[in-house]
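Shown below is the structure under consideration.
All protein chains but one are shown in place.
As written, the chains take the letters A and B, and residue 1 is the first residue of each chain.
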Amino acid sequence: MKSFKDAEHLFRLAAVFLAGFILFLVVRSFLVPRSFGRYGHYRANAIGEIAALPISYAGHQACENCHSDIVDVKSKGMHKTVNCESCHGPQAKHVDDPGSVTPAKLDTTVLCPRCHQANIAKPKTFPQVDAADHSGGAACNSCHQPHSPVIASAGGAQ
Amino acid sequence: MNITRRQLLVLLPAAAVAWDYILAGTPEASPNYNMEEHWWGMLIDTTKCIGCGSCVRACQLENQVPDGYFRTWVERYHAADWQEEYPQVDSPDGGKNGFPPAKESGGKNFFVPKLCNHCAESPCTQVCPVGATFVTPDGVVLVDQTYCLGCRYCVQACPYGCRFINPATLTANKCTLCYHRITKGLTTACCENCPTGTRQLANLKDPNDPVHEFIRTHSVQVLKPQMATRSKCFYYGLDGSVR
Partner (left out) sequence: MQVPVEGFMYPNEVELQWSVLIVLYPFLTGLVAGAFILASLERVFRVDAVKPTYRLALLTALAFLLVAPMPLQLHLGHPERSFEMYLTPHRSSAMAMFGFVYLWYLLAVLLVEIWLDYRRDIVLLAQNTTGWRRLLYRVLTLGSTNISPHSLEIDERAGWLITVIGIPSAFLLHGYVGFIFGSVKANPWWSSPLMPVVFLFSAMVSGIAAVMLLYMLLTVMRRQAIDMRCVDTIAKYMFYTFLIDFSLEMLDLVHRIYEADESFRSLDFMVHTKLYFSHIVLQILIGTVLPLILLATTQVVKLGASTRKQIYTIAGCLSLIGIFAMRWNVVIGGQLFSKSFLGYTTYKMGFVTREGLLTAIILTILPFVFLWALVKLLPPWPESSPAPLADASAAGD
């Protein structure tokens, strides 16, 4: 009993630790997010939150629903694999409200060289020119129709 | 307020569907998306890349990527004769506005688009101290923006340099494989806008996916295979000099 009395302070210390530990467990049970651990060591609701983010590019399917005439022209030419928004930019807002939101007019002198300006690293089979030499400053769409760009008179298919 | 019987016939089912959503909590994605049917990856055909930067611009617009940071970028390689060990590489502003004319001539020259590899054995998710970054059951590596501490350990652990800290949110950020699009049947912003078909989304669990078929039947490579990250971004025509 004397031994116990002399070690009493150690028991007090242990009690303080135990109280702290229990408090930690209680606080923890309130703070851990509810969906945590459902699929793995993460907050499962985050998946849904990320999936619900807003969309800027509508996707070519949405364009083709209304603009089937353009699609027809494009599908017969060299740009058949180029999607609409690749040149026209994100159009999800236009798809939601076609009347009031219209795509901006494009400047071909800036747009076309992005792909077609000659560069040694581009694949050899890819059609590329030096824009300044090729057109002498004229806009690309003064000779080429962007939706089907190859010029028939120059010997290409239409 | 007078509600006609017709209006009620429309309102009630709509209310029922809405109530369903409320009961389900946050929906995973669109109602007919099943995570178990998908295991996402990407195929990049470097023989087709023209370095136009459309993918980089599209990604920035779709995902509000801050200037100076990149969820995807394009590198240009110049490997001179016999010098494959030490290629010259550049990526001006990530290739966002294309590339200036090359100063070098001769040798091998090509473009390599890069993005998060969505590794199946992801080293970045391994090191996250709190579980803020994770691999979803359908194989996409995501970051929980409300849980991330911004400790930057994941940025250090990525062998491919695809992560960054968003200066506005001070949390880790990277390519999400446009998870908000692919779960709705759309493709990623970069794939949608690539004019040459260099980048293609793949569902590695779908036997009928033509991209998956290509990966299964052609010689493809991954970046830094020695890191054993089980990267799901497959490259066709990847030169040995690519870092």
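As a working rule, a residue touches a chain if its C-beta (ideal position, glycine included) is under 8 Å from a C-beta of that chain, and two chains touch if they have at least 3 such contacts.
Everything quoted here is computed from the prediction, not taken from an experiment.
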Visible chains that the absent chain touches, using the contact criterion stated earlier: A, B
Touch criterion as defined above, residue of B:Tyr33, B:Tyr69 or B:Phe214 at the omitted chain: B:Tyr69
Contact with the hidden chain (one of B:Gly150, B:Pro210 or B:Pro225): B:Gly150
Hidden-chain contact residue, picked from the options B:Arg57, B:Arg163, B:Arg199 or B:Lys232: B:Arg163
Selected from B:Gly53, B:Gly94, B:Gly139 or B:Pro195 as touching the chain missing from the view: B:Gly94
Residue numbers in chain A that touch the chain omitted from display: 2-3, 5-10, 12-13, 16-17, 20, 24, 28, 31-32, 36, 41
Residue numbers in chain B that touch the chain omitted from display: 68-70, 73, 75, 86-91, 93-94, 114, 123, 126-132, 147-153, 155-165, 169-171, 227, 243
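By definition in this document, only the chains that are shown with their structure count from here on.
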In the complex with chain A, residue positions of chain B that touch it: 25-30, 33, 47-54, 58, 61-62, 76-78, 97-99, 101-102, 104-105, 109-111, 131-137, 142, 144-147, 176, 179-181, 183-184, 186-187, 189, 192-197
Interface residues, chain A side, partner chain B - complex: 33, 35-36, 39-43, 45-57, 59-61, 79, 81-83, 85-86, 89-90, 113-115, 117-123, 126, 128
